[in-house]
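What you see is the complex with one protein chain gone and the rest in place.
Labels for the chains are A and B, by order of writing; each one numbers its residues from 1.
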Amino acid sequence: MTNSQHSTGHYLLEAHNLNIYYGTHKAVADVQFNVERHKITAIIGPSGCGKSTVLRAFNRMNDFVPTCRVEGDVLLDGQNLYAPDVDPVEVRKRIGMVFQKPNPFPKTIYENVAWGARINGFKGNMDELVESALRGAVVWDDVKDNLHKSGLSLSGGQQQRLCIARALAVQPEVILMDEPCSSLDPIATLKIEELMRELKERYTIVIVTHNMQQAARVSDTTAMMMLTDDRQSGTVIEVNETNTIFTRPKDQRTEDYVTGRFG
Amino acid sequence: MNTHSSTLSARHRIGKFWQMLLAAATIVGILSLIVLIYNVVNEAAGLAVIQYSVDPKLVLPKPLDELTNEEMIAAIEENLSKGAYQRANTDQPFNTRTKSELTKFVQERVLEEEVKGTWSLTDSLFKADQIRADAAKNYPKARLEFRQWLTLDFITQPMSSNPLYSGIRTAILGSFFVIVLTIVIAFPVGVGAAIYLEEYAGHHWFNRIIQTNIDNLAGVPSIVYGMLGLAIFVRALEPFTSGAIFGILDSNGRTIISAALTMALLILPLIIINGQEAIRAVPNSLRQASYGLGATRWETIWHHVLPNSLPGILTGTILAISRAIGETAPLIIVGASTFIAFDPNGLFAKFTVLPIQIYNFTQQPQDEYRNLAAAAILVLLVLLLALNSMAIFLRNRFSNRL
Partner (left out) sequence: MTLQTEAAAAPRLTSERPQNFYGRTSLSKRPRPLESLIQSFLFLCGALSIATTLGIVYVLGQESLQFFTNPEVSLTEFFFTTYWQPEAGEYGIWALANSTFITSLIAMCVAVPFGLGAAVYLSEYASPHARNFLKPTLEILAGVPTVVYGYFALTFITPILRAVFGVETVEIYNMASAGLVMGIMILPLISSMSEDALHAVPRSLREAAFGLGATRFEVSTQVVAPAALSGVTAAFILGVSRAVGETMIVAIAAGSGSLFTFNPFKAAETMTGYIARLSGGDVSYASLQYQSIFAVGLMLFLVTLVLNIISRRIVARFREVYE
């Protein structure tokens, strides 16, 4: 690996000197932080500071924004995701994603879950996989009698859990979540949060949220992002255990933000 | 104050007046459509004077309606050449034909009836007496009958030099062959190009040229495509389009395949542009969801983008097909035949199509061809109506799925 000298081997995901540009606009500057295995890492910060951009850099979803250019390294288990011989499709198999708005395919619930596994060459018992993924996402009881109804027929919260189940069925190592609860009601949000705590037994989760209470409730580690002084680019200003970030932040700006004095 | 209110009412009067004018302008378009259809229907039925060119007294022993089947067969055998008689007999033996079939045959082949004049539907309805008087005066030996030009025979019979018996079967089949082949060529290529431009092409200069070029091609007059077809498909590729390299020797390049290739190029920009629009309408969140699961580009396109844009793509394609069905000019240039009495039998057959036949009918000086053209136009319009209804159905059926 080209950049394995950076890798300490302790972290599942590591971002080194990450700079991300949209055209000539440098949206994210000098991001440096690591994600531990089987932990929930939250990225918080005011709107527009580049949280989604950083998250999408972790599974190369930025490849689909034609103007977007990523500089620096992201290591998964020591392998650089941006090395020239890396296949982004392979990256996304191992690093799944759940989006801000639930986006089930306009297919049956069963197909929604089975599809990703099927294209990735799953040869085992599909019914079992679908069931275990839906159970894993705690949506099995809601849908078990309607597996052949459209995924769009579910409520928003159920749709989002279906999307999580869909990601689980591919058996990724990391699940990235970009404000997964922002379009859900509080009860649905609660369910997703409980689900995340269960999922971290088996998966590593990175969640972007602008809801600080949520970050405080669910995450183990929190990364604080903020626009730099020139107000052009966002960067990570502080990473620490969530508890520390919310009670004894090192950076004044973090303190302002988490105490609501800012943003 | 006073002057103010009076000018205001004047301004309102002016506004009202113009509103009526604008409404009238809108009505003009709709009125044109109604008049156009009325004109066609008006010519598709009406009175016609029909006269035997051979005097029945000279060739028949008794008036036609008193003849028995046997007497008619005898008259046919007597008056047709041996070869013609035998050919007709092999088509369908005379002794198996019904009385009305035989009567028709005698009228057509023995008495050689022909049209002397026709009147439009409205004239036939409102000036019937005058027409009857005129016909009796000018054509004393002729009979005046109310004729519907659009009949089952008209649709199912091949062309004939006698307008009374002329049908558009060959043209309908020709249109069908050309269109089917056009779709087979243009649909995959058009959808492929649309996918390329929407899902693969980046901001590379070459891709921008392709896009601009397609927009430009959509505006090129159809006759220019005809000239392209003539020079490339009919002439340069003649060994292929005439079927010569496949061992077919009695044809030149003016064949169904040349016509279809030309038509395919003509409707490609339409299919591409409509296809792009349909593909663009697929929400990006679906693509992201798919890529996020580790799908490749083509898996994403094949499993999500295409299924969800298919109704739109099909609607656009149907509209492109309706354009192709009515297109005449490029096929004149490519060299559609105006008179073929044989059904097309393959890719390398000479051909004619419905609009070419309509054009051909308008080029004939006699009245009755105007009626034939009207009948053929009705067939064409019904076909287009059916296609467009299908497109609208598709659009409504699937429009609120996402």
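As a convention for this text, a contact is a pair of C-beta atoms (placed from the backbone, for glycine too) under 8 Å apart; a residue touches a chain by one contact, two chains touch by 3 or more.
Given the structure is predicted, the values throughout are model-derived calculations rather than measurements.
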item	value
Listed residues B:Pro61, B:Pro93 or B:Gly192, member touching the removed chain	B:Gly192
Identified contact with the non-displayed chain, of B:Ile210, B:Leu347 or B:Met390	B:Ile210
Touching residue (missing chain; options B:Val224, B:Ala244 or B:Leu347)	B:Val224
Touching the absent chain when the full complex is considered, from B:Trp18, B:Phe146, B:Phe339 or B:Phe393	B:Trp18
From B:Leu64, B:Leu80, B:Leu310 or B:Ile332, residue that would touch the chain that is not displayed	B:Ile332
Touching residues (missing chain, whole complex) on chain B	11-12, 14-15, 18-19, 21-26, 28-30, 32-33, 35-36, 39-40, 43, 188-190, 192-193, 195-197, 200-201, 207, 209-210, 213-217, 219-228, 230-232, 235, 265, 268-269, 272, 296-298, 322-323, 325-329, 332-333, 335, 355, 358-359, 362-363, 370, 373-374, 377, 380-381, 384, 388
For chain A, the residues touching the chain missing from this view	8-11, 34, 36-39, 76-77, 79, 81, 83, 85-87, 90-91, 93-94, 117, 120-124, 170-173, 239, 241
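Throughout what follows, only the chains that are shown with their structure count from here on.
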item	value
For chain A paired with chain B, centre-to-centre distance based on mean C-alpha positions, whole Å	57
Interface residues, chain A side, partner chain B - complex	59, 61, 64, 66, 89-90, 92-94, 96-99, 101, 103-106, 115-116, 119-120, 163, 166-167, 170
Chain B to chain A touching residues, read off their complex	202-203, 283, 285-296, 299, 303-304, 308, 401-402
